[in-house]
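A single protein chain has been omitted; all remaining protein chains appear in their positions.
Order of writing sets the chain letters: A and B. Residues in each chain are counted from 1.
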Amino acid sequence: MKKGLLVFLSLQLLFLTSCWDSNEIEDLGMIMGIGLDYNGEEKDVFSMTNQYVVPNNIEGTQTGSSGGIPYQNITLNGSNFFQIIRENSLETDRPPNYTHLKSVVFTERLLQQEPLKQLISFFLRDHEFRRTVAIFITKESAAEILAIEPTKEMFPAVQMKELTQNHNRSLYVQDTLKFGEVSKKITEGASFVIPEIGINNGRIRLLGAGIISNKTEKIVGWLTPEEIAGLKWVTDEVSGGLVAIKEKNSEEDQAVLEIMKASTTIEPEMKDGQLTVHLKVKSALRLAEDWEIKRDVFSEGWEEDLKKQGEKVVKEEIEHVITIAQEQQLDYLEFSTWTSIKQPAYWKKHHKEWERIFSQLPVTIDVDFTLTGYGTQDIN
Amino acid sequence: MQTNQHSLPIIIFFISTIIGVGIVTLPRETATIVGQPNMWISVILGAFVAFINALFIFMLMKKYPLKTVYDIAPELVGKWIGKLLNLIFVCYTIAISAFIIRTMAEIVNYYLLDKTPKFVVLLVLVLSCMYLVSTGLPNILLFLQLYFPIILLMFLLLTLLSIKNIEPTHLRPILYLDGSDLLKGVNSTFFSFVGYELLMVLSGEHRLTRWKPVTFILGISIGSVCVIYVLFFILNIGVLSIEELKVITFPTIEMAKAIEFQGFFFERFELLFLFGWIITIFTTLTAYYYSAMLGVCKTVNCKKTFFMNALIGLLILMLSLLPSGITELFSYGTYLNYLSYVALIAIPLLLFLFSFKKGAVK
Partner (left out) sequence: MNRRRFVRTSSLLEEQIKLEFHNSEDLKHKTIKLDGLTLTLLYLDDISDRMVIQKTILSPLLTIANEDTVISPSDIPDLIPLAAVNNIEDHSTISRHLMEGCTVLIARESNDHHVYSIKTTYSVKRSPDEPVNEPTISGPRDGFIECIQDNKALLRAHLKSSDLLFEQHLIGKDVVTSISITYLHGKASETLINEVRERVNQIEADYITDAGVLEQLLERNPLSVFPELTSTQHPTKVANALLEGRVALMTDGSPTVLIAPTTLNMLLQTPDDYYFKWIPASLIRLLSYFTALISVLLPGAYISLISFHHGLIPTSLAVSLSKTREGVPFPSVIEAFIMELTIEILREAGVRLPKPIGSTVSIVGAIVIGETAVSSGIVSPMMVMVISFTAICSFAIPNYQLSLALRTIRFFILFSAALLGVYGMLIAIFIVTTHLIKLRSFSTPYMEPFAPIHIKRWKDSFIRLYYRVGKRTGI
C-alpha cells in the first residue's frame, strides 16, 4: 500500500524538471483591454490594440517608481487576431494573458465590414477570455479610446466597464453587455444593441448604442441616449434614473422625478388570429427637483398633474423607440422572446416570418406611475 | 434505525458513482436533442427508467445473497461463457473509467493546465486511485463518505452563487410540451444515471436481499442525483439559454465561469466547481476501477491483487489516451452507450432467464 505513495513520490521527483504550466505572475503581460480597428488595407485588414499592465508604474505604498502610466498600448496589424496576438511577442517579452481582460472596443468601420459573429468567434473559442468581458462600439478609432487617460480608475479599459455599472443611476446608461450575452443573442438569432463609447473633452464618455442586425450581424444604425431610455423602459431594465418634465410639455415650470422602482411586462395576445403586444409599465417615483413655485405638496392631489405629464413623457419615449425598431424591421425589443413564451403555438408557426410580423405589430402602451413622495422638505 | 445506519454508506456509494461526467456534458447533449426550455423533464424520465432498470438488476441479485455478478455468471451459464460475460462487464467498467477520466483530462487541459501533457494529468489521477483501490472496499466506502458532504456543499454553493445570473425568460415556457422530443432526450439522460449497476458488485460484501431497504436505497440515490441534475439543468438553461447550450462544449463550467463578484475577496468561482467536480470524477473512477479489479481477480482466480490493480490501472490509462481529440472522444461516447446496453440490460436479462432454468433443475 505504501508502495503506491512511494512510487508516486519518486515519479513526482522525475517530473520536477518540467512544470509545464508554471508561469510566474510577474512574467505575464496582463491585458486589460482590447481595441479592434479596421485598416482596409489588402494585407493587414485588422489592427488590434492590446492594453498591457505595467506593474512597475502602479502607485502603491511600496517603494518603487511611481508616476508613470500604469498601462502600455501596443497596436499591431494583421489579417487575423491570433496572428496579431502572437506578433506581440516580437515587441514585448511578456506573453499576453487575457484572463483579466475587462473590455473590448470595436470600431464602427470594422462592424460595417465584418459580421460580429466572425469577429467574436475567436474570443469565445479561447478559454482565457471570460464570458464577463464587456463589449463596446465606437465611432472613433478604438486605439484612441484606449489611449485616453482614465479619471478615477488606473486603466481605461476598467473605467469603461465600470461606467456601465452606473446603469441603475441613469436611464441613458445601458447595462454592461458581456461576451456571454452577445453570444446568446447571436445563437438565438436576435438583433441587439451594443453600448457606444466616445470621447468628450478628453474624457471617456458613454454615448448611445449601435444596433446589430440579426440578418447580417453587422451594424445597421445607432440609438441616441434618449432612445436608450425608451429601450430600457421596454426591455424592463430600468432600475433608476429620472424622468424630466420639460417646460414645453406643460404650462408649468419644469420638474424632475426620480425613479425608485420600475417594471415592465410585455404581453403578446392573440385576438382573431392577430397578434397584439400590450406593454405595461409600472413605476414608483419621487419628486426630486421642482421649479414650479405654486405647487403645494401638502394638499391632496398634488401629484396628479405630475403623474400624467411623466407618464406622457415616458410613453412618448417608448413609442419613439418602437417606431424606429419597426421601421428597421429589427426586433431588439425582446418581443420575440415574450411571444415565444406566451404564445408558443403561434411562435412555432410564424417565427420564420417574424420580421414582417414585427414591423406591423400593433403595440399598446400603458404607463402607470405612482408618486411616493417629495423628499424631506418642500421649500416652495 | 438499524437499516438507515447500514444503508447510508451504500446510498453515498451510489450517488458518488452516478454523478460524474454527466453533470458537465449532459446539458449540451440534451439541448441538441430536445432543444426546449423544459428539457429537464427528460432528466426525470431518464431517472425513472434507470430506477426501473436498477430494480430489475436487484431482482436478479436478490436470488444470490453475498455474491457478485462475477460469481453467479459462471454458475448460471457455464464456466467459460460465464467468464466471457465477466470479461465483457470488466471491459465495460474499464471503458467507462477511461471515458470519464479522459473527459476530465480534457477539461483540466482547457481550464487549469494548458500545456501539461494529458498523460501526466491522467497518470497522477490513476496512481492516486490505484492507492485508494488497494486499500479495499470498506476503506473506499469510508473515503466516499468523507468527501460526500464536501461535494454537496460545493454544489450547493455554486447553486446559490448562480441564482443571481438566472434569467427566468430562458426557462419559459414550461408547460408547452413536445412529448416526442422529451422522450428522445431520455435516451441520453438515461446514460447519465449509470452507476447503479455496481449493485451487482456491491452485493458481494453487503447483504442486499430485502425489497424494502434496497428500493429505498436505490430510490434515494437515483432520486437525489436526479434532483441535482435537474437543478443544474435549470441553472444551465437559466444562465446560458437553450441555444447557447447547444454550442458550448462544457456548459456547466462556462456557467460557473459566468459567476463574478466584482470587488469581493474571491472574484471568480469556477475553481469551486472544478474542485467539487474532480472529486466526483475521482469517486466514480474509484468505484469502476474497483469493480474492474474485482472482476478480473474473480475471473482468473488471482489472489495477487496488487498486480491486477496495476494491470487495470495501466489498461484504463492506455485506453483513455486513445482518442485523439474531443470530437473523437465524444464519438467514442456513443459506442460506450452500446456497451452500456449490454452491461446494464443484456447481461442481467440473460442471467435472469438462466436463473429460472437452473432453479427448475434444482
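In this section, a residue touches a chain if its C-beta (ideal position, glycine included) is under 8 Å from a C-beta of that chain, and two chains touch if they have at least 3 such contacts.
Not measured: the values here are computed from a predicted model.
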item	value
Residue, one of B:54, B:121, B:239 or B:351, that touches the chain absent here	B:121
Candidate in contact with the missing chain, chosen from A:21, A:269, A:327 or A:378	A:21
Selected from A:79, A:99 or A:265 as touching the chain missing from the view	A:99
Residue, one of B:146, B:227 or B:314, that touches the chain absent here	B:146
Absent chain, residues of subunit A that touch it	1-2, 5, 8, 12, 15-16, 19, 21-26, 28, 30, 53, 55-56, 58, 60, 62, 64, 97, 99-100, 102, 128, 130, 154, 158
Contacts of subunit B with the absent chain, listed as residue ranges	8-9, 12, 108, 112-113, 116, 120-121, 124-125, 128-129, 131-132, 135, 139, 141-143, 145-149, 263-268, 270-271, 274-275, 278-279, 282
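Please note the rule applied: only the chains that are shown with their structure count from here on.
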item	value
Approximate Å spacing (C-alpha centroids) for the pair subunit A, subunit B	41
Of subunit A, residues touching subunit B in the complex	1, 3-5, 7-8, 11, 15, 20-21, 127, 130-132, 165, 180, 183-184, 187-189, 334, 337-338, 340-342, 344-345
Subunit A-facing residues of subunit B, complex	110-111, 113-117, 120, 123-124, 127-128, 130-131, 134-135, 169, 172-173, 176, 240-241, 243-244, 246-247, 254, 257-258, 260, 262, 268, 306
